[in-house]
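Please read through the structure below; I'll follow up with questions.
A single protein chain has been omitted from the complex, and every remaining protein chain is retained in its original position.
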Amino acid sequence: MTSRPFLSSRAVLKAMTGFYVLLFFAYLFGPLAVMGITAFNTPSYPQVYPFESFTLDWFVKLANDDDMVAGFRNSLWIGLLVVLVSVPVGLAGAIVMTQVHARARSFYYLIVVSPVLTPGVIIGISTVIFWRDMIGVTGTRAFYNGTFLTVVGQSSYIAAYTMLIFLARLQRFDRAQDEAAQDLGASQTQVFFHVLLPYLRPAVFSAAVLAFLSSFENYNTTTFSILADKTLTTVLAGRVRQGTDPSLSALAVAIIAVTVAGAVLYEVLRRREDRRARQRERAAGAAEAREMAGMTG
Amino acid sequence: MTSGVALDRVSVSFGDFLAVSEVSLEVGSGEFFSFLGPSGCGKTTLLRTISGFVEPTEGRVLIGGADMSGIGPDRRPTALIFQNLALFPMMTVADNIGYGLRVRGVPRKARRDTVDRLLDLIALGDQGGKRVDELSGGQKQRVAIARALAVEPKVLLLDEPLSALDLKLRQHMRNELRAIQRRVGITFIYITHDQGEALTMSDRVAVMNRGVIEQIGDGRAVYEQPRTAFVAGFVGENNALPGRVAAAAGEFATVETAIGPLRGRNVRHLMTGSDAVLFVRPESLRLDPPADAERLGVTAAGAAFEGNLTHLTFTTAAGSRLTMTVGRGGALPPGPGSAAVVGYTPDDGLVLPREGFGDA
Partner (left out) sequence: MHSAIGKVFIFGLPAIVTLYFLATAWADRRRLGRAAPKPFFKRNGIAIGVYLIAAVGLWCVFAIVLPQLYMVDYSFRPKLPVAQMGGPKDLYTLDNYHYFLFGSTRSSAEWNVVHIRALVQTVLISIVITAVNFAICYPIAFYMAQVARPARVRLLMLMLIAPYWVNEILRAFAFRILLGTNGIINRTLIEAGVLGEPLDFLGADVGLYAGLTYAYLLLMMFPVYNAIENLDRNQIEAARDLGAPWWHIHLFIVMPHAKPGIASGATLVFMLNAGALAAPLVLGGPRSLWFTPIVYDRFYQAFNWQQGAAYALILLLTCVVFVLGVLKLFRLKLGEIAR
């Protein structure tokens, strides 16, 4: 009964939605596009127009910037260490979560999720304060070191991220496989390595990627915990405060290029895996059909 | 009794819930033994107790004469086929079958030989390299069995393995399982709620209800001579007429049912006045009963043609329904609504105590 005017209001809604989506993505990409253009423009202050002339000089300058390069290497190294710490810790956290008794579970959850909800600066500050005091307790300065502190500080919340990924995957684990392996004679350790870990492999991969990227781009925590060292983000912050030249824009373009390459690679691998899964499904279907045909004989 | 299983007053309770109550029985070496019962009767719990995933609250499990108390599933001489098979998805068929040997440290060459032998046994000789998700339902079944047989268990435990399969496949697999068991010669303990499966495959059947074993016997015994109302109602189709024992003399008793007094064999020696149920199998009813038969006046309600058999349904004046089964080539059944007289010889009627009636 209200269909006719209703339909046209729907059409208007659709047009508005489309327009809004466009506007939204313009807003999202706009600043980055602007910055990207300045990377190729000659003036030493980032500007989009007038577009004086095309140049790749800023990229060269970026590559020769020693501080940046050192920071980049440090970020890679710390990222790797964070992966090596937070993936096993997150896995342990997830397994313990499934085994801890009900009364302790909410409390345990609160504790391990709290770093995610804590502002990064506070994690950085508390990490530095604690380990500085530990110099007195342990009698050694070995722990009061930028890399160590940053890895510990970042891992405190990144391990929570990986834990959540593992938890999601663990929820759907078929317990019968654990029991089947035991029934066939496997010890608990063997069940863990032969059955559980292979099942978790996709989760390990996505957890590792997430951990690395979260670590690489972190600033709030790192700026406190890195002490006298530097990472890419702290160098960047310092650079942006002091002078602004388009080599920073060049960095942004480089990052975008790597991201796009990564996304394309991911999509290619994903399609290949999908195709293989479909092939296996078809094989199973054919086997079923043959079996049915054999029955009626 | 090298691979027999004995349950000695086994009870299993979870908190306040008693899942299995004082079960004592013996399964012979090399026997195909089934536990038959509806869901929730405790058969799965019993199977998991035998395989070691659950410790009995009371009583003992003995396998091959050895007490299994405190011995976990990884060290018992049993192997369990799970209801959803629980094949390892990231391993190939061959790796699945060889898994039990791998964790026992059997060297690769010996493992491969055993796996090949078993692949031939289950007729999947060239499929060893396939992944599990490329197989059909029946093939997965057979892989699960081969995987269990690889560790040479004394007892193979099967948890309703055929319930997820199509009808035709199920019937085919029944024969296959029986054939494999005869060939390999080990004790099979099988649980199911499908009494057709239990009867066709097993040497003996234990009928279970609410944690208690109601009767143990071979197929013929539980079908023709049920000892309780539950067994009579659960195994096969049966007409049940509840009432009270009006007279008990010698072999027979008369039960006062809703449709009048009827006679049947008083196998449990019930006394006058006890609550009882009279059971008559559908195939024992006749449309033109002989002279000495018990007769019932009924109204025809319908006929269901099922190929080899036709099932006729009747209603009585008291509202109960009766089913009767006839083979092909009989007189035409009476049309719906018409009156008829069916009867049975007293020998075919069975009088059993009322307890457990209605659970089936």
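So that you can tell them apart, the chains are marked A and B in the order they are listed, and the count of residues begins at 1 in each.
Here is the rule we use: contacts are C-beta pairs under 8 Å (C-beta built on N, C-alpha and C of every residue); 3 or more make two chains touch, one makes a residue touch a chain.
Since we're looking at a predicted model, the values are computed, not measured.
Trainee: Taking the entire complex into account, which one of A:Ala15, A:Ala142 or A:Val260 touches the absent chain?
Mentor: Reading the full complex, the residue touching the unseen chain is A:Val260.
Trainee: In the complete assembly, which of A:Ser53, A:Thr140 or A:Thr189 touches the absent chain?
Mentor: Of these options, the touching residue for the absent chain is A:Thr189.
Trainee: For a quick check of understanding: of A:Leu56, A:Leu110 or A:Ala289, which residue touches the chain that isn't displayed?
Mentor: Hidden-chain contact among the options goes to A:Leu110.
Trainee: Residues of chain A in contact with the chain that isn't shown?
Mentor: Within chain A, the residues that touch the unshown chain are 2, 9, 13, 17, 20-21, 24-25, 27-32, 34-35, 38, 45-49, 88-89, 91-93, 95-96, 99, 101, 103-104, 106-107, 109-123, 125-127, 129-131, 133, 136, 152-153, 155-156, 159, 164, 187-189, 192, 213, 217, 219-220, 223-224, 232-233, 236-237, 240-241, 244, 248-249, 251-252, 255-256, 259-260, 263.
Definition applied: only the chains that are shown with their structure count from here on.
Trainee: Round to the nearest whole Å and give the separation of the Cα centres of chain A and chain B.
Mentor: Distance between chain centres: 54 Å.
Trainee: Can you tell me which positions in chain B touch chain A when the two form their complex?
Mentor: That would be residues 51-53, 72-75, 78-80, 82-84, 86-91, 99-100, 103-104, 130-131, 133-139, 147-148, 151, 166, 168-169, 172 of chain B.
Trainee: Name, in rising order, each residue of chain A that touches chain B in their complex.
Mentor: Going by the criterion above, the answer is residues 174, 176-177, 179-187, 190, 194-195, 198-199, 201, 280-281, 283-284, 287-288, 290-292, 295-296.
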